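Only a single protein chain was left out; the remaining protein chains are all shown in position.
Up next is chain A:
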Amino acid sequence: MKLILILFPLITTLLCSPMQSSPVQIVGVAPSQKVFYENSDGYFTCKDYSFTFPFSHVNDDFCDCPDGSDEPSTAACPNGEFYCINSAFRPKTIPSRLVNDGFCDCCDGTDEYKSPSGLLCENTCVEKGRQEIDRLKKYEIIHQEGYRQKLEFIELAVHKRVEKNEELVILKDEIENASDEMYKAELAKNDAEELANEAKERHKEIAEALKQEALQNKISGVFNEIDTNGDTLVSTEELKTRSELDTNGDGVADEAELRVLFGEELEGGVTDQEFTKHWGEYQAVNRAFQRKQDEIIHAIKQGKETRVPKLQSANGNDQEAEENSESDDEPFEDEAPPPSDSEEINIEFDAETNALIATADQTRRLYDDAKRVHDDIQGKIAEINKFLTLDLGNDHEFYPISEKCFSRDDREYTYELCPFNKVVQRPKSGGRETSLGVWGEWENTEHKHEAMMYNKGERCWNGPERNTKVIVLCGSSSELISVDEPDRCQYLFYFRTPAGCKESLAESRLHRHDEL
């Protein structure tokens, strides 16, 4: 805006004395309000009827009315308003504090009728009007094209919804059948499983008895091996020869070690029965022994320092040695644990049981298949329902963009908006993408469908979760027109799309700065 500097005529200063000045011409009044400022009886009443006073107080640069109505042309009232006619452009009401403040707020320049330093405003309304008409024409074209496409979008959406609804009808039929099938298969499966389980149960009892017998045989075998003299008692001497019972690794299984295992029953030798009673303890000690043997072998194989000295360490250090070997021996962890007694005997089912198990397996497979079919259909139904209930606009006009993604680059990043899905940011230099939010909801604006919220993005370091607000504008094509981060980790996108166009140009927001 160009300002022209002129000198005030000298006479102005004489007329400007506030004491005697006659009211300045009534500028800043809307035509519809002019009637208030007609001096009919020499008095003026504030618009809010608060005071009546001589008409000479109108526009005398002193605020008399609480509503500011007595000073339409001056800056005297804090809440005053000044109306610029702006012929050839748009009328505008500005706060009266902007009157004569050295800046041309009205394109007709009427707000600076007594500007400080004598600035005069050039009337730019014609030019602005022309620009406005050009702009409106441009907008009109964009809007028309946008709205035309929006109708196409709606049609696409209608078709899609019809398609989806038809699909839904079929799927609903299908899911009924599938439910039936699944129910039947489940019954058959349950029956067969019951029969198979009963047979297994029966067989298990027999197998348990066999297992006990086998265990007893094993125990007796060991007992007999220890009982070298065959007197059906294992004596302390016989036990002392057993290196696996040398729990502290000092080379001999002494009485103390043996007493830990067998207790009182060591006195006078351990009978077969007593040995069976202590089989558990024996097995534990034996297993630990086997483990240490394996360690030594392993260490030797690895060519590392042998752990023999540790095994031979003195009493009291055993605990530590044990702990060390525990923690140091990660490689052994992977090896299969020693077989437990109960698994030493494989149970073979008889033919009848096997047949029942096979039947049960078969019916289970059939059930699983039926369930999969059912769940697939259910999944499809859920997907369609989600689609049908997704708020894609009053006429579902946002449908076509819901299947696409839109991106925009700034200096460092590529931003991508996948409407109704997610927003991400990708460094242009490569590297991991960052979520700026996933679809949340339409923001509750006056007309709805004007701003989308994407929430719960990746949390900022020491900050909040990222989120993105996408403001939807009307355009003749769909395009992400700007990306911004006004607050740390709070993104603001402007997105232009035909879906954002309204029927009338006036309602369509075409520009970033159209206020929400």
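One rule holds for everything that comes next: a residue touches a chain if its C-beta (ideal position, glycine included) is under 8 Å from a C-beta of that chain, and two chains touch if they have at least 3 such contacts; residues count from 1.
Here is the rule we go by: contacts and distances are computed from a predicted model.
> Determine which name in "Glucosidase II subunit alpha", "serine C-palmitoyltransferase", "Multifunctional methyltransferase subunit TRM112-like protein" or "Ribonuclease" the UniProt entry assigns to the undisplayed chain of the complex.
"Glucosidase II subunit alpha"
> From the listed residues A:Gly42, A:Pro116, A:Gly230 or A:Gly430, report the one that touches the chain absent from this view.
Of these options, the touching residue for the absent chain is A:Pro116.
> One chain isn't shown here. Among A:Asn100, A:Gln149 or A:Thr363, which residue touches it?
Missing-chain contact among the listed residues: A:Asn100.
> Would you write out the residues of chain A that touch the absent chain, in ascending order?
Residues touching the hidden chain, for chain A, are 1, 13, 16-19, 60-62, 64, 75-76, 78, 95, 97-98, 100-103, 116, 411, 462-463, 486-488, 490.
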